[in-house]
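Every protein chain except one is present and positioned as in the full complex.
Chains: A, B and C, in written order; residue numbering restarts at 1 for each.
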Amino acid sequence: MSGGTGGEVGGRMRVGVIGAGAMGQAHLAAYAALPDVEVVGIATKTRERGEALAARFGIGGVYPDAASLLAATRPDGVSITTHDNDHVGPTTLALDAGAGVLLEKPIAGDVVGAEAIAAAVRRTGGLLIPGHILRFTLPYQRLKAEIVAGRIGDIVGISARRDRTRWVHERYAHVHPAFLTCVHDIDLALWVTGSRVVRVRSMEHRAPGDAQPDIVWAQAELASGAVAMFATAYLHPSDVPVPTSDRFEVYGTGGVATVDLTTPELLIHASPTTAPDWLIGLGDGTGAMLAEVSHFVSCLRAGTSSPVIGVEDALAGIRVADAIVRSAAAGGGDILLEA
Amino acid sequence: MSGGTGGEVGGRMRVGVIGAGAMGQAHLAAYAALPDVEVVGIATKTRERGEALAARFGIGGVYPDAASLLAATRPDGVSITTHDNDHVGPTTLALDAGAGVLLEKPIAGDVVGAEAIAAAVRRTGGLLIPGHILRFTLPYQRLKAEIVAGRIGDIVGISARRDRTRWVHERYAHVHPAFLTCVHDIDLALWVTGSRVVRVRSMEHRAPGDAQPDIVWAQAELASGAVAMFATAYLHPSDVPVPTSDRFEVYGTGGVATVDLTTPELLIHASPTTAPDWLIGLGDGTGAMLAEVSHFVSCLRAGTSSPVIGVEDALAGIRVADAIVRSAAAGGGDILLEA
Amino acid sequence: MSGGTGGEVGGRMRVGVIGAGAMGQAHLAAYAALPDVEVVGIATKTRERGEALAARFGIGGVYPDAASLLAATRPDGVSITTHDNDHVGPTTLALDAGAGVLLEKPIAGDVVGAEAIAAAVRRTGGLLIPGHILRFTLPYQRLKAEIVAGRIGDIVGISARRDRTRWVHERYAHVHPAFLTCVHDIDLALWVTGSRVVRVRSMEHRAPGDAQPDIVWAQAELASGAVAMFATAYLHPSDVPVPTSDRFEVYGTGGVATVDLTTPELLIHASPTTAPDWLIGLGDGTGAMLAEVSHFVSCLRAGTSSPVIGVEDALAGIRVADAIVRSAAAGGGDILLEA
Partner (left out) sequence: MSGGTGGEVGGRMRVGVIGAGAMGQAHLAAYAALPDVEVVGIATKTRERGEALAARFGIGGVYPDAASLLAATRPDGVSITTHDNDHVGPTTLALDAGAGVLLEKPIAGDVVGAEAIAAAVRRTGGLLIPGHILRFTLPYQRLKAEIVAGRIGDIVGISARRDRTRWVHERYAHVHPAFLTCVHDIDLALWVTGSRVVRVRSMEHRAPGDAQPDIVWAQAELASGAVAMFATAYLHPSDVPVPTSDRFEVYGTGGVATVDLTTPELLIHASPTTAPDWLIGLGDGTGAMLAEVSHFVSCLRAGTSSPVIGVEDALAGIRVADAIVRSAAAGGGDILLEA
């Protein structure tokens, strides 16, 4: 894979950012921390926001859409941070233009979209890194390493819980929590086991009139024989300081390994009291966001696919998230998936 | 209800302990802390152990079984701490003898046994307090009080997790974890919601050749519309200091309330490192064990039933535990229960 | 020791409560949970509050002061919960009247007062239990038991930290934090070591114009050769849910034992988010408050002094708190105390 005008050793990589919402800004902040990267353009329908960001990050071009950005700047790569249901178009355009793609999660809003994206990657042979940011954090990386090293024997169970506040419920009323939150833990489960989900059932709680449930609790069986649970709820009050509750527990025949992010490293007891999410570091482009973006640039520069994650991994996760949604909608019965 | 020779205001209550295992000893230690209680006898098939305990706690009589203890001592009440599958006989005898009963959990090893016990209570009108010890601890009592006070609105979900070590898996190979561990959380769920479970499904992991599963993860629906999860796993290494992991989370329309006993109040970093389970205080008859036994004595003295818990509560829990076992055994399908 | 009209086996103990502030109400709530205790009177200068409490708890008499309560009701015992600087008078009166005393901490606002109280106890031979409530909680009791059992070898260091919010700084502007907060940890240190403090030095931070410091950090040496730290700060924001931070760490030649109450067992994520202080249970008279009051009643009934704590223990603590105040006031130099 290679494209655009750059890529030679020592030069600056030229990237674009498509989408200028919260995630687009996080990508911009991360790129800004990399001296060997130049952001050559932002694509957004909201021209004013694009120009404000261009001014803030010292970027030349603001474009109304992916096509014009790609045509005008011929970037080495692009971050795509548009709405989940608006991923297929810009991704396909970028891959066809020879640009590598860092694609925010979930890679698509449904299975059909994810399959279209996977097909475009196969067809073009381009670089596409799904933005499954937790694979770029040390706790989960070391969890994977410990498991591979045999520290807890064979995996027989995985229990994941990731709760959020009501604010998330209101802010993301267009996305099912299985796609928004569980998709992280599904990906981690597939990653650390190297297996596939073959059976899913789930239940949910949904308040009358709500577009999305506020509780989603799923059970799954893996081809390996392991069992799994994926839980998320959006019921914590929004004005409460950081009730993070992210736990990922792996039960093995030789022990149990747990990543637990419940206790914040840094806690500010002031008004309001907050615990900066430094592991991710979305807002300021530090932490895992910086690691993810750096990895993308390294892959672009090297002209290789990512050893960390590929589009097929993301597609597998989307299929499980979709099964969780369908099972709950159908009253909780089993959904079978191909091994 | 009233019986035996005592019960008058100001006299000492006369109790017996039937069963001399770990739980029997815990009851003896708790009674020993109550100056207004006299333990008049121990019933055990293991005469040597009975005599050692009698000497240690200054108790006059050791009897080979419940019937002889009841006949010889005519106690006001008895603690029954025999094997789960040996509860029906001594309980019925005690109730027929007019003695109140403090019965260890699970009140029976199956639904048939639990129903027989409930029938005996109804027939005799005697006092029977199921030993659901967590109802006698302050965190859960306050959780209940906060919920009743409306602090988190209407309950829409309950998530419970209570893991144990492999040692428990080996030591209690004759009891399904749903009866041994989940029964605690099922009881708490029924208690704090005041509702009933109407649908259960579960999955488990069981190692080849094992009598019991080492993972049990159940889902349930309540008549109120709330959803529930009950999880337990016995996979933590036995030589590891206290990986307690007991969480009970209640999701409401107005917030989330959590009892989390993961972090021990007292931790001894020595060899071995331990965290005394002071909340329960089984070993030395302090903590919740003392509170439970004291409550039993108060009810005996007052001649009333318990406002905290009755046999019907325990029977409801046994029915859910039984449904968890059956669902997993049948491949995870739904089990419907009467509302 | 014995007094009043009661004390015979089986009768109800007759007690009075002197002081009707927050602590007085906590004592009343605890007595109300004891069926074998009758509260015969409340003494308070605030007649309206006294009558409201009398109505709430079903108490006959409201008196303007300790003397009139003692004369009118001749109680077996009294709880004294008046202002720290108003302890000597009512305590001496009660002891002289033959009533046992449960005296809130600090037992006096200064060393002179504490010595006067100790002298009254010696002179009358009466029962006086200082309300060092932490000695009545299981975590610290088990810490003591583990230390006595030799689990961590010989004690070489004790580190205590107990922070509070600015609200406490404002509410208790008349009490130095060494007397208000450190006095708990000083008492625990003396209790678990069985030693004496021989040298103290401390430093503090005090905002311009403030009556009391908002940081007090003291160092001490014990006769045993162990070193100790006592730290308290009142700088956490008052509108923040429960930044409890109570740690008591004992370093021994064979290990380290820690009581850490930072993580609440019960957390209510609602508006506002709170963590009930169930260990103490002040507000509703449960938890350690109930245990303390029950112990007082048991000692009254038995006519013995308390095996848990006596006035000399409290006096020793007051002397250390006083040395902490004086050292900081003098620029941090050493204060020597008798071994």
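In this section, a contact is a pair of C-beta atoms (placed from the backbone, for glycine too) under 8 Å apart; a residue touches a chain by one contact, two chains touch by 3 or more.
All values derive from a computational prediction rather than experimental measurement.
Asks: Determine which one of B:H27, B:R161 or B:H269 touches the chain that has been left out.
Replies: B:H269
Asks: With the full complex in mind, choose from C:A118, C:A231 or C:I335 the residue touching the hidden chain.
Replies: Missing-chain contact among the listed residues: C:A231.
Asks: One chain is left out of this view; which of C:Y140, C:Y172, C:Y251 or C:F296 touches it in the full complex?
Replies: Of all options in C:Y140, C:Y172, C:Y251 or C:F296, contact with the hidden chain holds for C:Y251.
Asks: Among A:G21, A:G61, A:G89 or A:P139, choose the residue that contacts the chain missing from this document, as touch is defined above.
Replies: A:P139
Asks: Can you list where chain C touches the absent chain?
Replies: 156-157, 159, 161, 163, 201, 203-205, 207, 214-215, 217, 219, 221, 225-227, 229, 231, 233, 235-237, 243, 251-256, 332, 334
Asks: In the complete complex, which positions of chain A touch the hidden chain?
Replies: 9-11, 35, 138-139, 141-143, 146, 151-152, 252, 254-263, 265-271, 273, 276, 278-279, 281, 286-287, 298
Asks: Using the touch rule from the top, list residues of chain B that touch the missing partner.
Replies: Spelled out for chain B, the touching residues are 236-237, 239-241, 243, 269-271, 273.
Simple rule for what comes next: only the chains that are shown with their structure count from here on.
Asks: Centre to centre, using CA atoms, which chain is the farthest one from chain C?
Replies: A
Asks: Just how much do you need to spin chain A so its Cα atoms sit on those of chain B, in degrees to the nearest 5?
Replies: Value: 180 degrees, nearest 5.
Asks: Can you figure out the chain closest to the middle, judged by Cα centres?
Replies: B
Asks: Averaging only over C-alpha atoms, locate the centres of chain A and chain C and give their separation in whole Å.
Replies: Each chain's C-alpha centroid was found; their separation is 53 Å.
Asks: Where in chain C do residues touch two or more of the other chains?
Replies: 269-271, 273
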